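Heads up, one of the protein chains got dropped from this complex, but the rest are sitting where they should.
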Amino acid sequence: MMSKKIELMVGIFVALGIAALLMLSLKVANSGISGGGESYNLFAKFDNIGGLKVRSPIKVGGVVVGRVSDITLDSEDYTPVVTMKIYQQYDQFSEATSVAILTAGLLGEQYIGLQPGFMDESVEILQPNDFIEDTKPALVLEELIGQFLFGQGSGDE
Amino acid sequence: MQQLQLLGKNTLALISGLGRAVIVLLSAILHRPDFRKGTPLLMQQLYNVGFLSLVIIVVSGGFIGMVLALQGYTILVGYGAEASLGPMVALALLRELGPVVSALLFAGRAGSALTAEIGLMKATEQLSSLEMMAVDPLRRVIAPRFWAGFISLPLLAAIFSMVGILGAHLVGVDWLGVDSGTFWSVMQSQVDFNKDILNGIIKSVVFAFVVTWIAVYKGYDCEPTSEGISRATTSTVVQSSLLILALDFILTALMFAV
Partner (left out) sequence: MISNEKSANSASLVDINNLTFKRGERVIYNNISLSIPKGKITAIMGPSGIGKTTLLRLIGGQIRPESGQILFAGNDIPQLSRKELYKVRKRMSMLFQSGALFTELSVYDNIAFPIREHTKLPEAIIEKIVLMKLEAVGLRGARDLQPNELSGGMARRVALARAIALDPELILYDEPFAGQDPISMGVIVRLIRSLSDALGLTSVVVSHDVPEVMSIADYIYIIAEQKIIGQGTPEQIQQDKSPLVKQFVQGEADGPVPFHFAAPHYQNELIKNSPVLGSALNSMSSSALSNRGQI
């Protein structure tokens, strides 16, 4: 009958639509699936966060281990506090871990680089909601250039 | 004085038109669904409205993706940032072009056809004749067409975006030589499911509702003459296109402006 053919065509259409949706969510956007998993928070204070934004990645040796979930200003000393959402499977960072704000390429986006510290009997593991003490602020290009020029000038005289 | 009267008259006409449109929609979709009779009708309309729009959606999606890749590449390569080609194309398609362009194409392809078909049924007394057979034309004719449009457009928009990204991959990777791994991975790191894909889907659902509603209402409310049908068809396309673009601005402002 006529309707058999129509049902088939509609089936093809709906299957194509759903396949496109699935492909978009799996192949085009990756973070949505893994970002929905379990995670815990760590905090870090920086002197300067440069161009860091909420949702910027947190990487260890290039592997994304979490994302920045919030950036606020400490109410007492007015320095930026970054809330880092770390995926639950990476829960063995030691207290000697350091963080730095890095830039992907010369003009690329900024991300947080985590440098896992040494593991030792005397050093404890970071617990959720701990602060990471050892931080390096973002490099601000203008300041860098300014320092360079200033250094050059004083050297000449 | 006359201008004021004209303004009043137009306002009243606008309000009564809106009221009729709401009544048509509500009485078409607010009732207990009858799946035994309703499913084949919906199937037929999904075929007419959805499947038959596939070709135009796939072809234009592909070309738009290819053009985006070509244009984007020539600009990005100047900054040595051709690695960002993937996210640029994907974000443009998912956030804006996918929902908006597919809705515009849908209004032209399916919306106008719906209006003309319903208008013609009205002009040839088929709607009256249904009513006299104790069959409600709103449920029998309007409802399946409305649902079919409402279901089809978000699927079409997703297909549009997907084909567009594949088209961009074809041009960017296979022709211009961007690395395929970079293309996908940078895209994945930049595209967010909630922010980009979900918002795009929400947009196309809103557009689907608006376009199909306008199309079925214009057909049902048209003057039952050949001139009336042609006027109704034109105004379906014009009004839905304008509303799509206006709503797109409002939705974008709500979703992406922080």
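Descriptive notes on the structure:
By written order: A and B. Residues from 1 in each chain.
Just so it is clear, contacts are C-beta pairs under 8 Å (C-beta built on N, C-alpha and C of every residue); 3 or more make two chains touch, one makes a residue touch a chain.
Since this is a predicted model, take the numbers as computed values, not measurements.
Interchain touches from the omitted chain, evaluated on the whole complex, reach B.
One of B:4, B:30 or B:132 touches the chain omitted from the figure, and that residue is B:132. By the touch rule set out above, chain B reaches the unshown chain at residues 37, 120-121, 124-126, 128-129, 131-136.
Note that only the chains that are shown with their structure count from here on.
A separation of 36 Å divides the Cα centre of chain A from that of chain B.
The part of chain B that touches chain A in the complex is made up of residues 40, 43-44, 46-47, 50-51, 54, 79, 81, 90, 94, 152, 154-156, 158-159, 161-163, 165, 184, 187-189, 191-194, 196-197, 201.
Within the complex formed with chain B, the chain A residues making contact are 3, 6-7, 9-10, 12-14, 16-21, 23-25, 27-33, 35, 55, 57, 64, 107.
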